[in-house]
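Notes follow the structure.
Here the complex is missing one protein chain, while the rest keep their positions.
Entry: subunit A
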Amino acid sequence: MKIFKLFKKDTWIRPFLGKYRKSLFFALTLGFMTFFCGGALMFNSGFLISKSAAHPENILLVYVPIVLTRAFGIGRPVFRYLERLTSHNWVLKLTSELRLKLYRVLEKDAVFFKNKYQTGDILGLLSEDIDHIQNLYLRTVFPTVIAWILTVFIVIALGIFSLWFALVMLLLLCVQVILFPLMAILVNGARQEKQKMLKNELYTELTDNILGVSDWIFSQRGKEYLEFHKEIEDKLHHVTRAIKKSNHYRNTGVQLMFGVIAIALLLWSGMQFPGNHGGAANWIAAFVLVIFPLIDAFAPLNDAAQETNIYQDSLKRLNGLSNESSDERKPSESIKQLNAPFVLTVNNLSYHYPDDNKQVLNDLTLSVGSGQKLAILGRSGSGKTTLAKLLRGDLEPSVGSLKLNGIDVSDLGESVSDYIGVIHQAPYLFNTTISNNLRIGNEDATTASLWQVLERVGLKNLVTSLPEGLETVVDEAGLRFSGGERHRLALARILLKNTPIVILDEPTVSLDPLTEQDLIETFMKQLEGKTIIWITHHLQGLSMMDKVIFIEDGKLKIEGSPDELASSNEHYKKLLAIDHGDYVVE
């Protein structure tokens, strides 16, 4: 019963239950009323017909049942309609809270989140987890609670007539609301676990091989893979069949049990209400017929209970999150406003990740003056990107210090974003209008200033040509724009933010050389006067920089102006030659 253990330690759902108690209560009441009306309709109709068959002298004697029949007939659909609206409303309110909570948890380590979970779309997964919790409520929790309320109501109502039969009924109904659902969880729990595992396996397997499909085709081994896939597929089919078969058995059991309940009601009411053409015997039909509409309330419970196995992962993942997120950055209130000129100084900086002893950066000393253009070159994995994160204070140095105007960057807290801007390889564009995307740089920017920065980054014509101009919605993840255009929009945001220092973290690697060259020229021209720290592994555009440093294996290797290096450094000369196409491999 993992689900119960999970629920016990849960910090994601339980705290919110108390919050909207009123509407929760309302939703459950309406749910109860729906089934109450359904049962009451048949109860009342059974009585009405029986009573009418006894030929009462006066039609007024059946007047009340007639009115009630209509009332219950209308009541059931109305309550059901309202119940669906209120329960959705409640669940969506909960969703808003959960989303806020998830956002806050993730926000703490926003910058590292993507690195932490390298594979898959973990963010999409988490957001789906919240949708799963919605379903858990709508499809499992609400129906189950409503069925329990109904059980209690039925048992109490019967208890008024006969205590021993109420107890018999309690026993019979408990089989339906407790025994069968419990069985569903227990019997199929392990199978579902296996089913999920196989499904995941199939999914990763297939994605993997579809990505490598051209190799399968060239190697002409495609058939082999299809056979392998079929093997797992058959295993999955086997498990799924077992689950379904046990569901069918159980559901048939549940239904037959209702047959028993109906017979029990018939026998009891036959004894309880003796009569001859009417009298107390008018109640027999009422008590027997009432059970049939209630089957709808009880029968789905066991399948619903089984679904909780599916939600376990979501609960586990969400609860796992809040524990592992790191502490927040130190508060920034005590930091006073920094003033120009801005000087970054790096002193004997070393860094290794907490869970790894390998030195990513080793004893680095560096100073970046105001308005200086510094290029940091290095191979992938040399520690350049780690350095960028340290510069912004998102990581704290293991040894040494990193100061902006004499203050540790990591002490600046959130306000670091006023001094240091970042453009990285894949700038994110939000799925909203262009103007909203730009205003992330400066929320108070006027339309005129938006157009002005668009002109500076060379996108004015493009945006003008769009059907709704600045109010055009950027597609999901900004796919409407090409790589170069996305970088230009990112630059426009930085220009609006107007930070004195800008870090360019390999912004142009995925672009073709001409686009890259144009983009670099735009960057350099528009960021003129600011401190630029440009991380790259290309030589393209380096001649526009004041200073170039090479990082190799975490150490500073070469340092100098591009011109100096080009004339005096052999390694640099060789790289230049390769880049120009003049270099021949011996």
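Assume contacts are C-beta pairs under 8 Å (C-beta built on N, C-alpha and C of every residue); 3 or more make two chains touch, one makes a residue touch a chain; residues count from 1.
Here is the rule we go by: contacts and distances are computed from a predicted model.
Q: UniProt protein name for the omitted subunit, picking from "Transport ATP-binding protein CydC", "Molybdopterin synthase catalytic subunit", "Helix-turn-helix domain-containing protein" or "Sugar ABC transporter permease"?
A: "Transport ATP-binding protein CydC"
Q: Looking at A:G383, A:G441, A:G458 or A:P500, which residue reaches the missing chain?
A: A:G441
Q: In the whole complex, not just what's shown, which of A:K19, A:R99 or A:K525 touches the removed chain?
A: In the full complex, the listed residue that touches the missing chain is A:R99.
Q: May I ask which residue of A:Q255, A:N348, A:S367 or A:S567 touches the chain that does not appear here?
A: Answer from the full complex: A:Q255 touches the omitted chain.
Q: So one chain is hidden, and I want to know which residue out of A:T29, A:S162 or A:N209 touches that hidden chain in the complete assembly.
A: Answer from the full complex: A:N209 touches the omitted chain.
Q: From the list A:K199, A:R317 or A:K573, which touches the chain that is not on show?
A: If we include the chain that is not displayed, A:K199 is the one touching it.
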